[in-house]
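A single protein chain has been omitted from the complex, and every remaining protein chain is retained in its original position.
And now, chain A:
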């Protein structure tokens, strides 16, 4: 056997696949373990044989960028190996994603929780941008959550580097609801600001608990944006009417953000609106966002381990779980006997605080509801 084949087999043997946990557009995902440490991992198996152009671009991008990026808030690629005509990516196992958490109506978000998720998102994104990498597909279900509460940017299948300035790029990226207006107008020269717009939409969604700008088509997306933020003038965004796919979609006044985000602080709205500035060059950068007053004002961000999380693994009644909670311990809080169970809430006092917060709902009315 060749040295390369041997090395591959050795790698393959370090990882054990246990069961299928999901299916994506081009991959099957398994839960598994690292043979030596029993550490929980995910194996993303990508079929390669079926493509007439060989290894497909999404797989190549994902491997290329994750191989280089190591950061607490970016999903970790632990290994890559092949089996027959499959490419296997070994990833750290992540229990849930932000979309699941947003949709879980039994969870209550405190402003401090949202601040914590936003801080982790900006940290991960700042690291990507510092490495000259655009993510180009940020949305709640690509922000995965680890069991310790850490948020990780995932799915780099659309990512690319931008070290070459003035290099023409495709505008067909980013899921519609999170896509910035410059891409909807067909702009082919863009930068880090496209990711910031997506983060702005996610920020709003965390407060509203429903998608902020849910357009039904690309054209309707622009309308939805303008209805929420006002149609941009030439002053707001010089030159936008000259963009390749520019079309006038109607004049909408700019409603005060406060009308929708009733409970948000001034700092919160300030950061949100800086993420959603029309002129891409004026939009806040990830680095600037991290030093925005929002992150230094009270309440301080919730510690990741104390963030609300989905209770998907709970398969016994909750009181039974609570019986295992060790109130005096600052550790994981769940006794070893309750292995495999997860608590919904961190502590009884916090539960109370959360139910109060729930009544102070951020959202008055869903945007663009018929």
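Things to note:
Note that in this section a residue touches a chain if its C-beta (ideal position, glycine included) is under 8 Å from a C-beta of that chain, and two chains touch if they have at least 3 such contacts; residues count from 1.
Note that in this section contacts and distances are computed from a predicted model.
Think of the chain that is not pictured: of "Protein pelota homolog", "Cleavage and polyadenylation specificity factor subunit 3", "Ribosomal RNA-processing protein 44" or "Cyclin-like domain-containing protein", UniProt labels it "Cyclin-like domain-containing protein". Among A:131, A:147, A:175 or A:270, only A:131 touches the chain that is left out of the view. Across A:18, A:148 or A:216, the residue that sits in touch with the chain not pictured is A:18.
When the whole complex is considered, the residue among A:52, A:242 or A:281 that touches the unshown chain is A:52. Take chain A: the residues that touch the chain left off the picture are 2-4, 8, 17-20, 28, 30, 45, 48, 52-55, 57, 60-61, 63-65, 67-68, 70, 80, 82-87, 130-132, 160-161, 163-164, 285, 287, 315, 340.
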